[in-house]
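Excluded from the complex is one protein chain; the other protein chains are retained at their positions.
Up next is chain A:
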Amino acid sequence: MLKIDALQFSYRSNKKILDKIKFDVTKGECVAILGNNGAGKSTMLKCLNKIMSPQKGTVSVNGIDLLKLSRLEIAKNTAYVAQKNEGNQITVYDAILLGRKPYIKISPTKRDYEIVEDIIEGLNLEELSLRYIDELSGGELQKVMIARALAQEPKVLLLDEPTSCLDLKNQLEVLKLIQEITKEKQIAVVIVIHDLNLALRYCDRFLFLKDNSIYCYGGIDVMTPENIGAVYQVPVAVESYHNQRVVIPLT
């Protein structure tokens, strides 16, 4: 469904931040992007919907190269949730309605409102719908941002560290929600995530970035102590606990 091929990005002409990035994601699948700080994870995510324009390569959704589409068309195919979300004095309802922005010509239509209300109901946000988003807790705000992204009715959902500011309960809740949405809506999801154990628990495939290119990409079988040790330069063990794989640092 989502195919990335020969993607290359650099801020200046010489230094390549990303090189020869090639992978694909099928629908209903959640891919974790893993790697050290500065490996280019967030940059890669932003290249996938042209928030940053890659110099080379293609990002195609169902065979159509997104990078050749207009910004509005890209926004109808992909939705992006930023790492840091700015609280603002608009209501939760309006924040989610903003997700319909790519479709709104002059004013929202009846269908736009219906989509927003279905999402509010689906994510149990009814109680919050008229609260200003700058009054929400971190977990609530993150859910609203995911709700906004869903209002875009994307085929591909891009999430940049969606759990980085959340407590354990909210981390699990938000990732569970993302996992359910991925399966239910049959969309392709790409998540930049630091926590390897959360990635193991909620993601289907794993992509390691190292030295500006893909170190390895695959299913659970790539989550080996060797690969993780090589990418993060920390010795680890990967054990099974109650049928759940866990990564344990050995330092």
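Simple rule for what comes next: a contact is a pair of C-beta atoms (placed from the backbone, for glycine too) under 8 Å apart; a residue touches a chain by one contact, two chains touch by 3 or more; residues count from 1.
Everything below uses one rule, namely that contacts and distances are computed from a predicted model.
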Hidden subunit of the complex - UniProt protein name among "Energy transducer TonB", "Iron chelate uptake ABC transporter family permease subunit", "Cytochrome b" or "Carrier domain-containing protein": "Iron chelate uptake ABC transporter family permease subunit"
Of A:Ala6, A:Ile64, A:Ile90 or A:Ile220, the one touching the omitted chain in the full complex: A:Ile90
Residue of A:Ile104, A:Ile220, A:Val234 or A:Ile248 touching the missing chain in the full complex: A:Ile104
Residue touching the undisplayed chain, where the options are A:Ala75, A:Ile214 or A:Ile228: A:Ala75
Residues of chain A in contact with the chain not shown: 46, 49-51, 71-76, 78-82, 84-86, 88-91, 93-95, 98-99, 101-102, 104, 106, 113-114, 117-118, 120-121, 126, 129-130, 132, 152, 158
